[in-house]
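As you look at this complex, bear in mind that one protein chain is not there, while each of the others sits in place.
Chain naming follows the written order as A and B, and within any one chain the residues start at number 1.
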Amino acid sequence: MGERTIIPFGPQHPVLPEPLHLDLILEDEKVVGAVPSIGFVHRGLEKLVEKRDFNEMIYVIERICGICSFIHSQGYAQTIEGLMGVEIPARVKYLRTIWGELSRIHSHLLWLGLMADAYGFESLFMHCWRVREKILDIFEETTGGRVIFSVCKVGGLWKDIDNETLKRIVTVLKDVEKETKKMADVFTRDYTVQKRTRGVGVITYQEAIDLGAVGPTLRGSGVVQDMRTLGYAAYGDLVFEPIVEKDGDCYARTIVRVREISQSFDLIYQAINKIPDGEIDVKVKGNPNGEFLTRLEQPRGQVVYYAKGNGTKYLDRFRVRTPTFANIPPLLKMLPGADLADVPVLALSIDPCISCTER
Amino acid sequence: MAFNVISKTVMKSLFSKPATAMYPVIKNEFYPNTRGSIEMAHIDNCTFCGICSKRCPADAIAVDRAEKRWEIDRIRCIACSFCVQLCPKNCLSAERQYTAPMTDKSHKLFTIYGQVVSQEDASQEDVSQEDA
Partner (left out) sequence: MTDQTFNPVTVEEIVDHSFKYANDGYRLIQIHCTKTPEEMFIIYTFEKLDLSCESIKANVQVGDTVQSISKIFHPAFLYENEIHDLYGVNFSGMIVDFQGTLYETAVKQAFSITASDKE
């Protein structure tokens, strides 16, 4: 048995996009324990809900995170609509689905790039982000923003996508899909990638459930759970199956995300084929009152929103339980037993988004 | 398992045009929808009702009805275009171009329209509009 050393990992680390701090307890090269600390980017956005009108708050909520911004605004809108009993038009549901799935593609491509960077595969990282750029262009063309769309509102949407543009998006996406396949091939077949990810950070089926893992971290361990099967937005009308891999290692988590990208392309094609014409917003009258809980599937996993209104235009509480918050305990489970050199790969395999986590 | 799956992509990009644009030579193209910066487009229509300033999520807009002044703090503005959609007279617009980089927070912080112009260069209203 070697001597014990404590190595601080983060909050500033070349591999981490965001400030997560881990105190790694090492015995020689092996990690035997880890203590996390977060709180470096805590902004108290949830508190702001008491000072902002519930219509304005959507712009604050979507700025919780730069990657899942659309699904945050969608979730907020859905929660408040549920609270106020507003029935939104079908076209809105489909458009939200299309933007949500585009967000998922861009988030997963971003993550694949970061993951490649974590094991030092620079060219793969750049190619993933090159492909992702086309998706961001679609966002800018349809919503006006590359990252923050500001297109959702309580009771509908600010902007419509006309059917011509939707057709054009399909042709662009076919190209992107082809490019993505090439990248996906590297992740699934390349020897060096497998050398770094296979058998690393294994989480068993039962552990994933007990530790409260969500999203690709949970599905990578063979648990079938996808919030989209609840049928919110237009998901009830679309045909899809949650994607599940059995192994529970970093490779399985990568493959879940790779396969989710192609699933998202398929969902977008389905949604564009089925999208009905109609209004894109309804008038919202009155103020929210009561409490409401919503669960959605973000690219990183399940997100929980809770809103409590008091009959005025200011909400009492808006709570966001983001996927990374739930994925920190599984990360702590993965670390003991791993080599120090694998820690960056492990930390990234849960797709950490610390700004989301701390809000 | 296979070795060097990426080599085909790498070879292809070696002999094709770069995916990035040579920025200062080739300017980025913006889309008609792009929310670059919020501008007061039709000051004549503005009634200085103050809805934009009251509803702004970032408190970036200040409106003074008595002095007929409309100011926007470029540093605070998050370009969400909520004000553009709310304006009852449709006098605000979201311009495609992003705000130019600034070296200080002084007079470029505000665009001042109406009868009162920027204190620093009160002589030329047009100049202050261009700067902003």
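Please note the rule applied: a contact is a pair of C-beta atoms (placed from the backbone, for glycine too) under 8 Å apart; a residue touches a chain by one contact, two chains touch by 3 or more.
Keep in mind it's a predicted model, so treat the numbers as computed, not measured.
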Could you tell me which displayed chains border the chain that was left out of the figure? A
Option touching the unshown chain, where A:Asp53, A:Asp247, A:Asp316 or A:Asp339 are the choices: A:Asp316
Among A:Ala90, A:Met126, A:Ile209 or A:Val244, the residue in touch with the chain that has been omitted: A:Ile209
For the chain left off this view, which of A:Val86, A:Ile328 or A:Leu346 is in contact with it? A:Ile328
Hidden partner sits against chain A at residues 35, 37-39, 42, 44, 46-47, 209-212, 223-225, 227, 229-230, 291-295, 302, 304, 306, 308, 310, 316-317, 319, 321, 325-326, 328-329, 358
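Note that in this section only the chains that are shown with their structure count from here on.
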So the centre of each chain is just the mean of its C-alpha atoms; given that, what is the distance between chain A and chain B in Å? 28
Complex contact set, residues of chain B against chain A: 1-6, 8-10, 13, 19, 30-31, 33-35, 55-58, 78-82, 85, 94
Which of the residues in chain A come into contact with chain B in the complex? 52-53, 55-57, 59-60, 63, 123-124, 127, 130, 133, 140-145, 148, 150, 158-159, 182-183, 185-186, 189-191, 194
